[in-house]
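Of the protein chains in this complex, one is absent; all others appear in place.
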Amino acid sequence: MNLAIFLEQILNGLISGSMYALIGSGIALVYGTMRVLNLAHGEFYMLGGYFTFYLIVQFGLPFWAAIPLAVALAFLLGVLIQKLTIEYLIVRDNWVFTTIAATLGLSIVLQNAALLIFGERFNSVPYYVSGVMVLGDIRLPWQRVLIFVVALVTIAFMTWLLKYTRIGWSIRATSQDRDAAEVVGIPVRRVYMICFGLAAALGALAAAMLAPINAINPWAGIPILLKGFVVVILGGLGSFPGAIAGGLLLGVVEAVGVQLTSSEWRDVISFTLMIAVIWWRPWGLFGKK
Amino acid sequence: MATETPLIEVRNVDVVYGNYQVLWDVSMETQAGQITAVLGPNGSGKSTILKAIMGLTPVRAGKIILDGEDITNRPAHEMVARGMTMVLERRRLFTGMTVYENVMLGAYHPSVQKHARDRLEWVESLFPIIAERRDQIAGKMSGGEQQMVAIARALMSKPRLLLMDEPYLGLTPRIVQQIADIIRKVNGEGIAVIFNEQNVKLSFGISNHGYLLESGRVMLSGTGEEMMNSDVIRRVYLGE
Partner (left out) sequence: MFKPFTLQARLGMAGALLAMLLLPAVTADPYVMHVMVLAMIFGIFASAWNLVTGFAGLKTFGHHAFFGLGAYGSALLAMHLGLSPWLTIWLGGLIAAAAGLLIGTPILRIRSMPHVAIVTLGFAEIVRICVANLSGLTRGEMGLWGIPQFEGLTLPYFGKVSFTPADKVSFYYLALALTVLMLFVIVRLMRSKTGLAMLAMRDGEDAAESLGVNLTRMKLMVFGLSAFIVGIAGAFYAHYLSILTPASAVGVDLMISIIAMVLVGGLGTISGPLVGAVVLTVLIEAMRDLENYRLLGYGALIVVIVMFLPKGLVTLRDRFFPRPQET
């Protein structure tokens, strides 16, 4: 295999990886602050895709307006779901189990509601930018480059948010010690709402960027959730930076792996890898004990 | 003791965890600027009462009144704005964040944000370690150092009332002495302190008055002298 094609594969892997990173970081954010495993996370992606589709195709908005709007809608949806279900469960007995079960139920409800409302047709939107970038022997569609750029910008933004802003500090403090956060005056319940909203927004953004490439359908969230799991296990369940690293790594490993085996076994490989990591390093490849 | 309105009043408080009642009809009070010790062996509920005052543990019955205002079962994050904060048991720093970030978070709340700079200077004068180890990750410090950071963080909001849950736990005698000095100094600036402790003699080195809890009930209360001389204390603690 020649170098150019190999590099192209690596770059494609990084691009998919950046989307995995966005998705995984949403799961990590919620688990990191609230210790809740949100099994409905894939549905934020799925609904983000539908929001984007309707805004662009039905309402005719240009993509650069539709995407922020779709992301904002997803944020609100995340906050709503948190307020209606998670907030209620998290202060009661057995919350670890009930939140997992409730988000599982919610996931099914959202999938089937989407099926009933939107129908089972697979939808897509036109490419946001056309043409192909040519770098020597490497060819990448500009759409994919755009995806990568948006992902990088988002990751940079989130990192800045977490490190330097009040909201970011309150999120980090809450995830490190909830009682101590309360004691210094951080409104922990509001932090939870914001985190859930952010997680939904990140998932929706990934869907919005992938809308021209991946089909939008009621079940789109299922493989996304499973992918997200692999990412956060690699990176350490509650770690935002770990999810970024894990996502990028997974993308590259998949891109290379597909060269060696056929794509139908790809998921078996990543899940087996995931289970192996949980067995040997449950705190993730990049996390600390 | 002057009979003015106490800064904080706990009236007939019951606290229940699941099916177990841990506090029975507990009443206590602290005047402004006073240091109060809450004593008792393990399991006496002395930690629970502080958490209940702070709003970290729900109160089943009774009232908690801070400066005339009923704060029973109000969430803990509202207390900073009311001038009350807490140093939690075993420090409870934000272990992944630096000393600077931890301390500055003490002034997180908008109502206490304004003079954060000045207070940082004050806190650095009390604890030189804050300036020295500004960028060190808090989780990597020793127990005594962490305790200093935890107290510094609490002081950043210039509270009227500081609650301290087992401030001496797990610390060397030298550090314990340093912390006792800090508590005195801080009290000298007008901050009331309620702390809990198992060791009676240690407590009355610095506090004006105290309460003795046993199995969730108040057994005794009084000034330092009164309590040290009481038979109850002698029986329970000093083995006499």
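So that you can tell them apart, the chains are marked A and B in the order they are listed, and the count of residues begins at 1 in each.
We adopt the following convention: a residue touches a chain if its C-beta (ideal position, glycine included) is under 8 Å from a C-beta of that chain, and two chains touch if they have at least 3 such contacts.
Just so it is clear, the model here is predicted, and its values are computed rather than measured.
Considering the whole complex, the hidden chain is in touch with A.
In the complete assembly, the contact with the undisplayed chain comes from A:106, out of A:14, A:106 or A:245.
Considering the whole complex, the residue from A:70, A:89, A:188 or A:210 that touches the absent chain is A:89. In the full complex, chain A touches the omitted chain through residues 31, 35, 37, 39, 85, 88-89, 93-94, 96-98, 100-102, 104-109, 111-113, 115-116, 222, 226, 229-230, 233, 237, 264-265, 267-268, 271-272, 274-275, 278-279, 282.
Here is the rule we go by: only the chains that are shown with their structure count from here on.
Between chain A and chain B, the centres computed from C-alpha atoms are 42 Å apart.
Taken together, the chain B residues at the contact with chain A in this complex read 54-56, 75-81, 85-86, 88, 92-97, 101, 105-106, 108-109, 111-112, 153-154, 157.
Those residues of chain A lying in contact with chain B across their complex are 166, 169-170, 172-173, 176-177, 179-189.
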